[in-house]
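Only a single protein chain was left out; the remaining protein chains are all shown in position.
Chain naming follows the written order as A, B and C, and within any one chain the residues start at number 1.
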Amino acid sequence: MAEFLLAASGFVLAMVAVGLVRVLHGPANADRMMATQLFGTGGIAVLLLMAAATDVTALEDVALVMALLAAFAAVAFVIGGARSDAPEPGAARRP
Amino acid sequence: MTIDFALDCGIALLVLAVAGWTIVARASFAAVVGFVSFGLLVTLAWVRLAAIDVALTEAAIGSGLTGALLLGAAARLRSNETAKQAEVPGAALRIASALLAATVAATLAAAVLLLPDPAPTLAPAAAANSGATGLGNPVTNVLIAFRAMDTMLEKVVLVLALVGVWSLAADRCWGGMPSPPRGADSGDATAFLAQLLTPLGIVVGIYILWEGADHPGGAFQGGTILAAMWLLVMMAGLAKAPAISRRSLRLVLIAGPAVFLVVGLAGLWFGAAFLAYPVDHAKAVILVIEFVMTLTIAVTLALLLAGPPDREASP
Amino acid sequence: MSATVFGLCGAVAAGLGLYGVITDAQLLRKILAFNMLGAGVFLFFGVVARRGAAAGFAGDPVPHALVITGMVVAFAATAMAVALLLRLFTASGAATFAADTTSADSDSTDT
Partner (left out) sequence: MSILLDIFTVVAVTAGAFFFLAGTVGLLRFPDPLTRLHALSKADNLGVGLIVLGLLPRAAGPIGALKLIAVWLLVQAAGATVSQLIARAARRGMSQP
């Protein structure tokens, strides 16, 4: 059973990897922002499966923290990305 | 066994692929997204190395907070980016530095392969002395008891770094408020997420702190989560950053190192040595230190990310 | 065995970070690459800790504690570096070192 769960976590990780390639490639910043979404779901699933496979319940706490921080990073991405997409507020500030 | 090994190799290759992509990415925004992904993958590597405490720290600080910090800077530097992209160094320098980097990597790899066998370890010593503190998590034992001096000095470093960041403020803004990155018009959804996530995050942060006594977790991880939640509320515009001249704020900032120092000096006064904990109440003293430290870490990390004050203090 | 894999991974990550620190013109990217270099070195500690598994622990707790301390200090240093960079940018409009020579007119405030 442990091996099945570990294999499943490897499979989900492979899906995250493929998705990550697609998402990082862009071209829009909105695509790249999905990276956090990918970890917020796929990364959590990988961790939960690993936790069950190895009987280390503390991994569920890592999943919890990753879910929270992925959401936090997503907000930072959206705010930062929105600023990057916005028209420039008058070129560089020169003295 | 083979599945284990394949999984490890897969994670390692993925870490390296994302690392390489991050280094060569053109736009800063893309590079920072790559860096955050890199950090979250390294978290998985730490999990596979059976270092759950470190995995928690990496997910929280190494990936989440550092990513947000770099992203805020990237957004402010945006107008500069296109103009300066031409300034890539020449091919000769790039080849030379690639050679240097490859040499360093090869040396490190050789060091990994040539590590002594059996490996030196302090684990038996940590296990033998764990009874002295009454805590079940060996990493917390090392952090708060066996190497408490390191941890105390690290708190001092955090406060010094914050002093350094603040000292970069313009004169007229001294004592004023920092302005962490804020959503301009994405208003409702950000505010909703902040309202939804913050109470949950505070519970999780305290839970991780509490778990830290006997299971992976602790003051650093819990404090970082609390810091992230405070920043989330500020980013959503639901709360303002505090003026840095506020006395209550400054008291919280020095509370962590101060409690450590008081306990340390008390150990010198009543007991055997600096930072020697009273034998009968070691666990209680450690829990008090951890609790105060968590508060200090949360506030310090959040303010480090918020940057120097750039608005004058409002009367 | 798995420890060795991640050790090699950390070594290469450190090398990539070093390359980025030297060759990237933008200071922000240098800071980012420096963090990557640090992450690689931290993984190295993880390998040493994992190999030192004994006394019922899955790893030596001392390197783990060192890495946790190191990560927090690395964040503090990064925050300091970013603050310096933003200050440099507001003072001179430059976010690279190279700007000192190529656009000397724009940064008369510092040398």
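One rule holds for everything that comes next: a residue touches a chain if its C-beta (ideal position, glycine included) is under 8 Å from a C-beta of that chain, and two chains touch if they have at least 3 such contacts.
Note that the structure is a prediction, hence the values are computed from the model and not measured.
Chemist: Give the labels of the shown chains that the missing chain contacts, considering the complete complex.
Modeler: When the entire complex is considered, the left-out chain reaches A, B.
Chemist: Which listed residue (B:V24, B:L99, B:L196 or B:L268) would be found touching the missing chain in the intact complex?
Modeler: Selected residue, touching the omitted chain: B:L196.
Chemist: Provide the residue numbers of chain B that touch the chain removed from this figure.
Modeler: Listed in rising order, the touching residues are 186, 189-190, 192-193, 196-197, 200.
Chemist: Can you list where chain A touches the absent chain?
Modeler: Missing-chain contacts on chain A: residues 1, 4-5, 8, 11-12, 15-16, 18-19, 22-23, 28-31, 33-34, 36-38, 40-42, 44-45, 48-49, 52, 57, 60, 63-64, 67-68, 70-71, 74-75, 78, 81-82, 85, 87.
As a convention for this text, only the chains that are shown with their structure count from here on.
Chemist: Can you name the chain that lies farthest from chain C, using the mean of each chain's Cα atoms as its centre?
Modeler: With centres defined by C-alpha atoms, farthest from chain C sits A.
Chemist: In angstrom, rounded to a whole number, how far apart do the mean CA points of chain B and chain C lie?
Modeler: About 13 Å separates the centre of chain B from that of chain C.
Chemist: Indicate the whole-number Å distance between the mean C-alpha point of chain A and the mean C-alpha point of chain B.
Modeler: Measuring from centre to centre gives 18 Å for this pair.
Chemist: Pull out every residue in chain A that's touching 2 or more other chains.
Modeler: Counting only residues that touch two or more other chains, chain A contributes 92.
Chemist: Where in chain B do residues touch two or more of the other chains?
Modeler: 4, 11, 32, 72, 74, 76, 80, in rising order.
Chemist: Within the complex, which stretch of chain B touches chain C?
Modeler: My answer: residues 4-5, 8-9, 11-13, 15-16, 19-20, 22-23, 28, 31-32, 35, 38-39, 42, 45-46, 48-51, 53-54, 57-58, 61-62, 65-66, 69-70, 72-74, 76-77, 80-81, 84-85, 87-89, 93-94, 97-98, 100-102, 104-106, 108-109, 111-113, 115, 119-124, 126-128, 138-139, 141-143, 146-147, 150-151, 154, 157-158, 161-162, 164-165, 168, 218, 220, 297, 301, 304-305, 307-308.
Chemist: Going by the contact rule set out above, which residues of chain B touch chain A in the complex?
Modeler: 3-4, 6-7, 10-11, 14, 18, 21, 25, 27, 29-30, 32-34, 36-37, 40, 43-44, 47, 52, 55-56, 59-60, 63-64, 67-68, 71-72, 74-76, 78-80, 83, 181-186, 190, 193-194, 197, 200-201, 204, 207-208, 211, 215-217, 221, 225, 228-229, 231-232, 235-236
Chemist: How about chain C: which of its residues touch chain B in the complex?
Modeler: It is residues 1-20, 22-26, 28-29, 31-33, 35-36, 39-40, 42-44, 46-62, 64-69, 71-80, 82-87, 89, 93-96, 98-99, 102 of chain C that touch chain B.
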